[in-house]
Structure formats: structure tokens, C-alpha cells
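The complex is shown incomplete by one protein chain, all other protein chains being positioned as in the whole.
== chain A ==
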């Protein structure tokens, strides 16, 4: 591990340790925050008992659907918009300001349209993820060097082969970035939506535990989400670096 890596590890574990000490010493009240070790124990018991399995399964299912929809729609939309420069010029300001819109204000509308249940949650998650994928798809297609397309023509490649064997691999780093962002945004969108417009899922469970002063369950679930997202990102990051290290210096 690099020097910076060790430093990061020390900072993070130091902070957790400090929190542990402060909680154990009673500086931070139990009712405010249980000690990290207690949190981890609560999480272990919660997972072992299976009491949260249904909620976790539902949330992960919703995130998975939102991720798949975001990546597919974002990619297809990006390719289509890229092929129509005029449409793109018209859409550009919308894309640029897209994330300035707080989608959650539409939650009553979504419930009216899709009813209660998984559908409006997946829609919110997809709304969050899709444009990150779309923008990165456009970016990737923009940056395909023209000389590579000329090379494809010199080799007599048809448009389909050019797309699959030249455009796609050339844009791949940007598509990967788009997919990574889409996954992160879908998690945010889905869990936040579950807080306000659901009767199941991890987001709902956290809100429910909060309303019922069930600190043990609330913090256990929060820890679960943080660990899950961190591990997922670490895996994606490692994978991306393995693919990219031979392409970029």
C-alpha cells in the first residue's frame, strides 16, 4: 500500500476509534449514537435474525432495476442524441442543468401515476442515474479520435462493425465512468425515495426505526448501507483501474 493509502487508513480507523472512546466514556449519549462496536454487533444480529432481509432484498432489487434502466436508457439516448446534432444543441441546456432539479418534489405526481409500491421508487432512481450515463455516453462518443474512424473506413468496415469494434471500445472509459456514476446515483435516488414514498425497503426501515426511537436498528441499517456502497465502489474502482492501466499512463 502507498504512503497515502496508509495515511487514509489511519485517519479513518482513528476517527472510528475516537468515536468509540467518546461513546464509551459517555461524552456522546447512548440515545444519540451507539458506539461503533455496538452498531456492528446490532447489525450482525439484525442480519443473522433475518428480520431485515426482505427490506434489504427489496431495496437491492429496486436499485438493480434502476441501474439497468439508467444504463440502457442513458446509453441508447446518448447514442441517439449524438447522431442528431441539432436535437443535441436544443437539448444541451436541459442536460447541463438537469441535476439542478430536485426530483423529489414530483413524488406526489409519481405516486398518482404509478401508485404505491416499487414502480415510483425505481422511476426516481432511474431519473437520478440516467442522465449521468447519457452525458458520459455523449462525452465518450465525442472523444473518439476521427483518425480511428478513418482507419475503420480504410479497412472497409461497415457502420455496425465500426460501432462495435472501434467506437464502443474507444468510448469505453467514459461509458464505464457513466455506469459507475449511475450506480451511485441510483442508490441515492432509491433509498431517499423509500424514505418518503414507501412502506418497505431499507430507506423506509430507517425512517420507521427513527420514528420509533429504535436506535439500534436505525444505526445498524445505516452502517449496512455505508459498508455496502463502499465495498461496491471499491470493487468497481479496482475493476476500472485494472482495465484502464494498460490504456492510460
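Keep in mind that, in the parts below, a contact is a pair of C-beta atoms (placed from the backbone, for glycine too) under 8 Å apart; a residue touches a chain by one contact, two chains touch by 3 or more; residues count from 1.
Note that in this section contacts and distances are computed from a predicted model.
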item	value
Identity of the absent chain, which is to be given by its UniProt protein name, from "NADH-quinone oxidoreductase subunit L", "NitT/TauT family transport system ATP-binding protein", "Putative mRNA 3-end processing factor" or "Biopolymer transporter ExbD"	"NitT/TauT family transport system ATP-binding protein"
Contact partner of the left-out chain, one of A:14, A:57, A:117 or A:145	A:145
Contacting the left-out chain in the complete assembly, out of A:8, A:30, A:161 or A:241	A:161
Interface with the undisplayed chain - residues on chain A	145-148, 150-151, 153-157, 161, 165-166, 169-170, 172, 246-249
